[in-house]
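Left out: one protein chain. Kept in place: all the others.
Each chain carries a letter (A and B) given by its place in the written order, and its residues are counted from 1.
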Amino acid sequence: MTTYLRDMADDREAPIVRYAKAVRHFLGNKRPLFPDESLLPGTTTSKVFGAPVYPELTGMLIWPELDTISNRKDNPQYLSPKDAAILAHNVFPYWMERNILERTRKEYHDPRCLKLFEKLVFFITSKPGAVSHTIPWYEQIITYGTEGIMAQAQNRQERLGAKDNLTAEQKAQFDFYEAVQIALDGVGAYSRNLAQQAKVLAATERDLKQKDNLLEMARICSTIPMKPATGFREALTALWIAQIAVHAENINMAISPGRVDQYLYPYYQKDIASGVLSRKDALELVGCFWLKLNDNTNLVPNTAEKLFGGAGSVPAVTLGGITPEGTDAVNDLTWLFLRATELLKLRDPNVNARYHHEVNSDAYLERVSEVIAETRAIPAFHNDVTAIRTLEKQGIETADARDFAIIGCVELGSAGRAYDMPAAIIMNLVAPLEMALYQGKRPITKDEQIGPVTANPNEMTSFEQFFDSFKTQLKFVIDEAVTLNNSFGRIHQETMPPALLSALFDGPIANGRDLSRGGAKYNSSGATHVGFADVVDSLNAIEQVVFIDKKFTFNELINGIRNNFEKEKELHAYLVNRAPKYGTSHPVAKKNAQQLISLLFQLYQEHTNYRGGRYRPAFWTMTNHSGLGKLTGALPNGRKAGRNFSSGITPVSQATVELADCLDAVAALNSDEIPGNVAFNLKYTQVKTPEESKEFSALVKTYFQKGGMQVQFNIMNYEMLIRAMEHPEDSMNLLVRVSGYSAWFNDLTRAMKEEIVARTAYDIIDRRAAKYPAEYTGLIPCS
Amino acid sequence: MKYPLVARIQRLSTHDGPGLRDVIFFKGCPLHCLWCHNPENVNAAATMLWFEERCISCGKCQDACPNPGHSKGAQPPVHSNQCTCCGVCADACPALAIERVGRKIEPKDLVSTLLKDKSYFDNSNGGITFSGGEPALWPKYVGNVAQSLKQHGVTVGIETAGYFDLGPFQQLLQPWLDFIFFDLKLYDAKAHQKYTGIDNAQILSNFSILARQMGQRLIPRTPLVPGITDTEENLRHIGALVSKSGAGQWQHLTFNSSYELKWKCMGQAPATFHSGKNDSVNAPQ
Partner (left out) sequence: MLARFMEDIVNIILIRHFRLKRLATKLKNHVGGEATEEGLKLLLRCMALALCVDNEYRKNLKDFNGRYLFTTKKGPVNVAATCANNKMSVYEKSISDFDVRVDFSDYKAIIDFLIQADVDIIDQMLNQKLSFFGNLNYLYKLGYMTRHLMLKLGIAVS
């Protein structure tokens, strides 16, 4: 890409056209690889399992590590010295002034919001990665082929007339249609190269089965995805090649295939009916697809392991739920995808099961539960009823809302129609809490005045006064984050508009605008939050202990947390045991939890993003809750300095003894105010017998009936996890659920492993927190 | 109507009947089994428990105790044998290391609390199980609650040791029960007296009568206490009794040593059991 843009591009061309040509150049020159006996062709990178470098986006983060990334302790990624030198001397220098981060800085003259972002402990944004976290409308390329889409674009371009007579707006549309055709042409070029290479390999292939396989792929790639698919294997191939192609232009973060069991079904059904395909063949193909989705991961700097530990590229697939017409969407292909998941037990794709408790069958519910019990971690469950309603309230038409799929971790979006960018903002909720305690400062940034100077807590006479300060600080941080995201967005519009991805969406071609300019039918940005439970419990503690019980003064509380409770044992015990906890039935806890949800919803929905969409709050955390927790001092809920925060929307580890209370509390949160969805992590000690599996299903169904949005599981007890932590060599295949995605336990940092160990494990028999091993008490946040 | 004290409500249990069940533990039991897993429920009045691992030795319990004469020197104060179980120390403890077990609940309040979990019951064919202690000691109260629950469509069960007056039981409680878990611990009368403190004639008689009336809905259960109830002789006798009674499938309950913790929380040394020898039990001091 760099070679093209630096050496061959015409700077006079519109950015969208220039970039589309770079994509075409890249795809045309991309090595067509067949690294194994997969039934699907091609690879995302040039390696069997690779991390693509996007120097124009965030790739430069790796520059300091080029010599050491191959040998680093956490998540080493092999880079040859030759490639390292190319990056250091040929590629990165070109982008030094040109990547999104730098362009934004210069354009907006070192804005305050950028400086705050750079501290990394208030909020971060994935916007420097441009477009990611979305679900393309792959159905389009399968149904029409690239030639069909190109024809649509050409048609519209011609209707505009000669370029010289157009207004500025129309010229932009003209360029967009031009770019779409160019980029899609590149996809065709890559596919034809694949066909060619397959033929070459087949000629010398001695294994007859593989030879046939290569010849078949050669046949398919000579027309797919240029022409419409005519069968299941062709459809799946088109889908996979499209996924590769999209990654030529866009960063490999959560580009999610969506409702694969829906749009691939007609092809599957046709081939099964005609006898061309057997279920066994289909399962084999699906398995290949699952493996292909695992062929790439993110290129991340060393420190990223602390915040996004163990994550692959998290492409999400979504199964089940209901159709746009409201009927049961579960079909034969759904069962097949579940079977592949159960057999392969992979980190990616991130498999999600939509479940509608009024329409989907109990058999489906129980089958998904079985797969979770078998894999101990996947898939995650999503509640159709709450998801559809919360999207409708965001202005999504009912049929489109029913067609939602999961993006990346847990986020909701109408598949192929919505550009939702859910990781636009990742906000540390503990930051404004501390700023309210310390009048606009935080211990980690020492004496720097970050936010407004709010009232001195020692002079407060009511909890409402403190909550007001917290609101002020929260609003300040949100405003900065939103301003920055909108700034990045505008720069992105001007520099790297994604023509290819836009072509594979429902909306842009009809509207004549690419995704970054709001071409999708629906637009939004997502803001997720770290430390929800810790903040709620801290608010509870302040309200109950200082203002209701009047057991300790605010001054004593703040001194206690400053000292990390070194001498304040009674205060600490009181905060841990007597202050109300989110995840229980205590009215103060329920009130504060809901109040925070409502407040965030209200503050975000006041803002519009640069594409005309609203901001949607969410609560998933990847491993930010661990990375940020390590850096933060003690908190009013009794959490000690340096301990992990809680993950997603989950209550603080070991703070909620009763599973029933925990489920009730999380389900009670108003889902209409959480359009971005949640990650709720539950741990059960085991689910072995058929009875236990049925009870497991019953709990999920009831939790959803009560309004819970999402739930994901780790079916493992403390002892098993501790053994895996102390003896990684014995647990190479242990897959765990982190906070919205799955990871190999061994890939996680020590701190993150400890966080998973410490999560409350509910005993399958008595539904209460299982006994926690005493020697590891130090891992519990509030112990 | 006499009100039993409720020790606790365990929600969504799976070990006390089909599906997900809320289990209500009542205080008061006529038996004093050496292996009791809920020793704090034997006493019908309130009991104090002290959780050593939570104690931070702040002394607030000592300061709060209204009877300083007895509490001084006792560590913790609730383990002194002059403790009146007033519970003031429990309120004063910042670490929740002291618990006063046993509170009075109005039947209608208990019912409405339990009904909050109805959707869990409906989705799992679960319901309510009464346990304790001995719930059959309170046929009027428990029957009242059970009837209310049945009217709301909830299935109701009971776990009993079998030592109660049959008349009131049959009249006030049995009509509302969907199943009974009936404990048969020891067949031999002398052994039963020795290890549980009472004779088993009433128990065996109640069992036979109720088994004929309830059939499969009465499920006999035997806890397998090493060296005491798990002997070949005992199991043979009980097995014979069960097989001609018309009762449902006989369940054996495996023994686990978690019971020891509760005894220690009460300040008493638990008995220990060894399999094989009948007289090998180390009784508590």
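We adopt the following convention: contacts are C-beta pairs under 8 Å (C-beta built on N, C-alpha and C of every residue); 3 or more make two chains touch, one makes a residue touch a chain.
Just so you know, these numbers come straight off a predicted model, no measurement behind them.
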Interface partners of the hidden chain - shown chains only, full complex considered: A
Option touching the unshown chain, where A:R105, A:K211 or A:K475 are the choices: A:R105
Candidate in contact with the missing chain, chosen from A:L120, A:V200 or A:L599: A:L120
Contact partner of the left-out chain, one of A:M1, A:I16, A:L39 or A:M60: A:M60
Contact with the hidden chain (one of A:Y4, A:F26, A:F92 or A:F476): A:F92
Touching residues (missing chain, whole complex) on subunit A: 60-61, 63-68, 71-73, 85, 88-89, 92-93, 95-97, 99, 101-102, 105, 110, 118-121, 301-304, 306, 444-446, 627, 631
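The working rule: only the chains that are shown with their structure count from here on.
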For subunit A paired with subunit B, centre-to-centre distance based on mean C-alpha positions, whole Å: 48
For the subunit A and subunit B complex, residues of the former touching the latter: 569-571, 573-574, 576-578, 658-661, 664, 691-692, 694-695, 697-699, 701-702, 705-706, 764-768, 774
Residue ranges of subunit B touching subunit A (in the complex, touch as defined): 10-15, 19-20, 53-54, 56, 58, 60, 94-96, 116-117, 119-120, 123-124, 126
